[in-house]
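What follows is part of the complex, with its chains left where they were.
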Amino acid sequence: MARPYNRLDKDNAVVLLVDHQAGLLSLVRDFTPDEFKNNVLALADIARFFQLPTILTTSFEKGPNGPLVPELKAMFPDAPYIPRPGQINAWDNADFVSAIKATGRRQLIIAGVVTDVCVAFPTLSALAEGFEVFVVTDASGTFNPVVREAALNRMSQAGAQLMNWFAVGCELHRDWRNDVEGFGGLLGSHLPAYANLMQSYAASQG
Amino acid sequence: MARPYNRLDKDNAVVLLVDHQAGLLSLVRDFTPDEFKNNVLALADIARFFQLPTILTTSFEKGPNGPLVPELKAMFPDAPYIPRPGQINAWDNADFVSAIKATGRRQLIIAGVVTDVCVAFPTLSALAEGFEVFVVTDASGTFNPVVREAALNRMSQAGAQLMNWFAVGCELHRDWRNDVEGFGGLLGSHLPAYANLMQSYAASQG
């Protein structure tokens, strides 16, 4: 009953960004384009801030699905980048799985488009192999809320933990004293409401 | 903990379409008529595309419930078709169950109207007999979201997996290379947003 709480650990976590491609993003209708773009880039910033190994994969970039969104490409110039020749479940791609295993890490932070396929399938596969999987629900998008609910239920029942980018960042950071400036800046640049607080505070100290 | 992920397998799956009748469809209010019709026909196209055995059943077609929607009848001319003389739970109908068992398959993909009865009852019965059941939540409709949530919770807690037609198709297909044209065509005809991507891409290559 009292099982330990295995928290996200910045020395044991890897980030998987699956199929955030310019064409596929037009299928995402459970978030507005503004908020979804912000959520994805916030997760990417977290990956960089904590220097987590990050793995990118895409499906048919040369075609209607379109290219990986350029911001992501630019943020992770040296990350493993696996264009899948056809496998829908990224876990069926040996390069993708071995890139993950090469990190030696057991906590997978995953987000992608669309939630019910590109996120759900590798999540279920990874859980079956004993990985801990943390699904970033607000950086994963799909057709509508009914589809999202079904997909999250399926992953949750299989053992995945459902999170959001802000909680991922905070669970990794653990203590503000590790870097007040840096982490505050990260939050401020993706949470306008938090940026407002910082600006008001700064002005009041002026 | 690390149980295997038993995926949908096109050699082990059967599709059950329960009571998609013209009259009963007027009870469906958790989807708009446009999107619900599209979802049901998309699932039917998937059944045909993967040549899955498909079983149709109806309740009192001669009466207010109305006939099976004609598109479904036309798509599966040779499928077992079981008009139930009164059983509400299709699993109580011996012909229905033996049609399923005759396929020798253990994975049931089910959708119907209404979710809380025509889908939930046979799902619970089938789970109790050890079948794997995959409920297609967006091709199953009912009175309102509160009813749907209760029904999906009941099925999920009993072991059913909740999915949507798009994920069902992708999990069965596994690899685009198995048939890029065919599967792309299927998606394009039921996802206008994907069709738009294909048209824009084609035009850009023209």
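First chain written, first letter: the chains are A and B, and each begins at residue 1.
Quick note on the criterion: a residue touches a chain if its C-beta (ideal position, glycine included) is under 8 Å from a C-beta of that chain, and two chains touch if they have at least 3 such contacts.
Bear in mind that the values here come from a model prediction, so they are computed numbers and not experimental data.
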With 2 copies placed, total copies in this complex: 8
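We adopt the following convention: only the chains that are shown with their structure count from here on.
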Angular offset of chain A relative to chain B [C-alpha, multiple of 5 degrees]: 90
Chain centre separation (chain A, chain B; CA means) in Å: 31
Chain B to chain A touching residues, read off their complex: 1-5, 7, 30-31, 137-138, 152, 156, 161-164, 166-167, 170-171, 173-178, 180, 191, 193-194, 196-198, 200-201
Of all residues in chain A, those that touch chain B in their complex: 23, 26-27, 29, 59-60, 63-66, 85-89, 92, 114, 116-117, 120-121, 124-125, 127-130, 143, 146-147, 149-151, 153-154, 157-159
